[in-house]
Structures are given as structure tokens and as C-alpha cells.
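Removed from the display is one protein chain of the complex; every other protein chain stays in position.
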Amino acid sequence: MARDKIYSEEEFPSPLQQLWHSFTQTNIAMIGFYGYLFLIAMAIFSPLISPHISIESNLDMLLLPPAWDSQGDVSYLLGTDSLGRDMLSRLMHGTSLTFGLSFLVVIISLGVGVLFGSVSALTQGVKSSIFNHFLDVILSIPTLLLAIIIVAILGPGLYNTLWAIVMTLIPQFIHVTHNAVREEFSKDYVLASRLDGASSLRILKYSVFPNIVEKIINQATLAQSAAILDIAALGFLRLGAQSPLPEWGAMLFNGLDLFYIAPWTVYLPGLAILFAVLTTNLVGEGLRHAVKMRKET
Amino acid sequence: MSALLQVNDLSKVYKDKNYWYNRKKYVALNPLSFNLEAYQTLAIVGEIGSGKSTLAKLLVGAEKSTTGKIQLNGQLLTKENFKQRCQHIRMIFQDSGTTLNPNLTIAQLLDEPLLLNTNLTELQRTQLIRTTLQQVGLLADHMNFYPHMFSGGQKQRISLARAIILQPQVIILDEALASLDPSLRAQMINLLLDLQQQMGLAYILISHNLGIVKHFSDNIIVLNAGEVVESGKTKIVLKKPKHKYTQKLLMSQCFQIKH
Partner (left out) sequence: MNLLDIRNLSIELKSKNGSILAVDRVSLTIKEGEVRGLVGESGSGKSILAQAITGILDDRWEVHADRFHWKNQDLLGLTPQERKDIIAKDIAMIFQEPMACLDPTTTVGEQLEEAVPNSQLSGYFWQKSKQRKLAVISLLHKVGIKNHEKCYRSFPHQLTEAFCQRVMIAIALARQPLLLIADEPTAAMESTNQGQIFRLLASLNQLKNMSILLISHDLENVTHWTNTITVMYSGQFVEAGTTEQIFNRPFHPYTKALLDSSPNANIELPAKSRLTTLPGSIPLLQHLPIGCRLGPRCPRAQQICVQAPKTTNHHGHQVNCHYSLKENY
């Protein structure tokens, strides 16, 4: 609040800094955030720290239970699968595939979606209306179905999965950006900037984008949890990562036949998917909560 | 001597965008003309839908007029040329909450019109921002604050600072005083009067509060559904209203009734 005496070492937090501050105050959001950072670190450093090579099979140690079981072995901490590959290394490598790829997918679709969304928000008239209706049609199709259709056209494989999911997520970002930018344009300060003679680019950069960053990041966290599930689902359906790549969904599929004799080959990848989606949702929820807290004070 | 601001036959007709053929026309403002001198205030009074916000937008250049022309100091103002206009005609908006960008500090906010329209160096700009803030009654240290740290009255002062920083000649107050508390409103009016004397500004005050209009303005135009119902010197119009609509407005504000 404004005061008469102002000390020179006081900080004046901008709204985004305030948001970060109230985000860090929420304990559960910080737990989710640390989990998220953990997954990112795992995705980047997994080749360096995994105990065994994830695609190398050791035929002496087929279907070894995890180390806490009486028949397990400490050097294979989480057991092995039906081809003798170490589960822990596979899970770590899978982080970079499922989680890391979802991160990449979100970044690409964010970039393209925000660009198209802001451009479309600047246009008016019949063109914009046709584009918006087309977009609404695409948005009404569930993302997994759309991804399956695109993969059916392009053929199975991990990189085709990436493009398929990028294409399903782009309309969501365009939609969110378009609405947010339209809403910002109706505010008075954008009009004031325009009257000062600012070009549209300048208005976008200084007046509009800092105010819609929160909405875009919100959509990004939602999109990432959807992307993780879609990548895993496509892997499970044998349309995504092909064996021997240790993508979590593919691992689930491989372990499904052996569920009764080696349940750890199923529940370990399942838990990994659960953990990834949970941390992403916690981060997103913490962000929404922080925005609400900031609006109230 | 020609007037500072001359408006001739300004009108605005909106075409209904929903129809391809036979576009319906919606007349927001019928042709009107007025002159404005320096050190004078013109009040525009009317209800919602009477066209006063349209008139404000036309004058400041946010919309293009259908007919008519606006001349400032004898020069014709065109719609596209914001740079030419913004040095001379500035506007203060009603809702102080949405009129300041919440992510910029006050210094950045006031810097923007200077960056876009003048060639001052950074030092000169900071100095100008400092003096402008002091002129409107804020401290120079407020430069580094964000808008959410200010109260409503202070935000309106910042809008006023943004308006006067380019040393304009005409300022349009679009219901700027309506949302303020009475004591803040009185302080703001005193500030506006001082600035008018110091800088020779002309104000166009759009309001529906007849008390302020009577105190603050020299001339008045009453609008009803886009038509000019009555115009002239404030004292005369408010003492002896000729048109029925003006009389109704006065009655509803219990103006003539002394308790």
C-alpha cells in the first residue's frame, strides 16, 4: 500500500512476483512443484544415473521380483521384466520418453497455438468467424480419438505420436489465447496505449501478454497432464512407442499378460504415470489457487 | 481568433454487422457542432445511449466519424493519425480499475506516451515523470509502485498524470469523477481547476451529475438519443431549461428544490 516515507531498500513486487510468492506459500503446491522438478531432472539425467541399460536384456534374470521380495536382488532394485531388462532403468528412461515428450509437446503446441491465437484475435469479420467455427469443430472431438486418427494416417512410432498430440493440443491453445486476447482488448488501458500511438505489436508485447500469461500457463498444465495420458495410452495401444523403447504405456501393455505371476511389471509403470499426472495437476491447481488468492487481496 | 477546437457536423452511424444485405443503420449521433476555447470547460450531459460516449470516442480518435470534421488550432485531424492527435487531445476513463495496466510500474506506464511521441533522452523523461507526478499530488517515489498498491482516488490521479504528461490542450473526462467518493471528487475538481489555470487546458466533461456540471463547466450540451436537445451557457440552461428533457433531468436531481 502507498506510504509517505519510502525506504530505498524495499521491494515492490509485480503481480507475477506476487503470484509466485503466494504459490510458494501453499505447501501442497510446493510438494507438487518439487515432484515436477524431480521428474524433469530424471528425464534429462536418466542415461547418466540409471544402473543398467534399459534396453539391454539379461537372460539369466528373467522376471525377478523387486528387491524387497525374498527372491529379489538388490542390483535390480525394482525387479526385471519378461526379457530380463531392469525395471528401474526402464522407468527412468521412460520418464524422458513419456514425461519429457509431453513437456516438448506442450512447448511446441503452446508456441504455435499462442501465435495463431493472437493473430486470429487481431482479425475481425467473416474470416475470423469461419476460423473460429472450424476451431470449435476440432475442439469438440476428444483428443485421444483425434490422436489415434492422426497416428493411423501417419503410421505408428514415437515421433508420429508427438506430431499427433501436438496437433490435437494446438486448437486448445488457440482457443484460450484468442479469448484471452479478445478480453484484454476490451480493457481501457489497451485503448489508452493505442491512442498514444502504439503499434499492435507493442500493445501485444507490453499490455496484453503479461496479463494473459497466467491463463496460458494454466492451459499448459492442463494440456500436459492430458498429453502424458495420451502418450501412455497410445503406447498401450501399440500405436506409439515401439518396443524395445521403455515408454510407460508400452511397458504396461507388455506386463499385462504376466499380471498374475509378475504384478510389478504392471503396477510400477502405472504408479509412474500416476505420479507424473498427479504432480502436473498439483502444480496447475496450486497456480489456480494462487491466482484466486491474489485476486482476493 | 479561431477557436481551439472546432467541431462541425460530427455524426456517427453504425451499420449492423449481422446482416449481409439491407444492413440496418443505427444512428448513434446526429450531426452536431460546437467550439471550444482554452481555459473553458464544456459539459456533455445525457443518459446511457444518448451518444455521449460515442462523441468522446470520436473526439479522441478511437472511432471514425461518418460525417463531419474536427479541427484543432485550424488543423484538420484525421482518424488514423494517432500521433498527431494524442499530443493535443487526451482522455481520462471512468473505471480506474481497468485503466492502468496491472503489470507495469507507474514509471513504465508514464514512459510509454513519451517513448512513442517525443525524442527526449531517458534522463529527461524520468525528470518529466517526476515533475508530472508532483503536479498531480503524488510523490516522485511512487514511480516504482504497481497500480494495485494505490487507492481509487490515486489511480485517477495517475490517469490524470498520463493525460497531462504530453502537455495537451484538450482533456476529455469520460465520467472520470463518477466512481469517486465525494471528498476525493472535490479534491480532484480542485486539482483540475488548478491545472486549467496553470496550463490553459480546455476540458470536455462528460457526466450525469448536474451539481459538478454546474460548478465546473462554462458551456453545456444536453444529448438525448443522439440528438442535441439543448446547448448554451451552463448558468442559463440550468436556470431556465427550455426543453422538456432538460427539465426532467433537473427535476430528478432535486436541483431546484431547496431543503
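Should a chain be cited, it is by its letter among A and B, assigned in written order, with residues numbered from 1 in that chain.
The rule is short, and it goes like this: a contact is a pair of C-beta atoms (placed from the backbone, for glycine too) under 8 Å apart; a residue touches a chain by one contact, two chains touch by 3 or more.
Keep in mind it's a predicted model, so treat the numbers as computed, not measured.
Engineer: So one chain is hidden, and I want to know which residue out of B:L104, B:I212 or B:V237 touches that hidden chain in the complete assembly.
Structural biologist: B:I212
Engineer: What residues on chain B make contact with the chain left out of this view?
Structural biologist: Residues in contact with the chain left out: 41, 47-48, 151-154, 181-187, 189-190, 193-194, 208-212, 214-216, 218, 234-235, 248-249, 251-255, 257-259.
Convention: only the chains that are shown with their structure count from here on.
Engineer: So what's the Cα centroid distance for chain A and chain B, whole Å?
Structural biologist: That gives a centre separation of 48 Å.
Engineer: Quick one: which bits of chain B touch chain A in the complex? Just the residue numbers, please.
Structural biologist: It comes out as residues 60-62, 82-83, 85-86, 90-91, 93, 95, 98-105, 112-113, 116-117, 139, 141-142, 144-146, 148-151, 154, 162.
Engineer: Taking the complex as given, what residues does chain A use to touch chain B?
Structural biologist: 1-2, 4, 6, 12-16, 187-189, 191-198, 202, 206-207, 210-211
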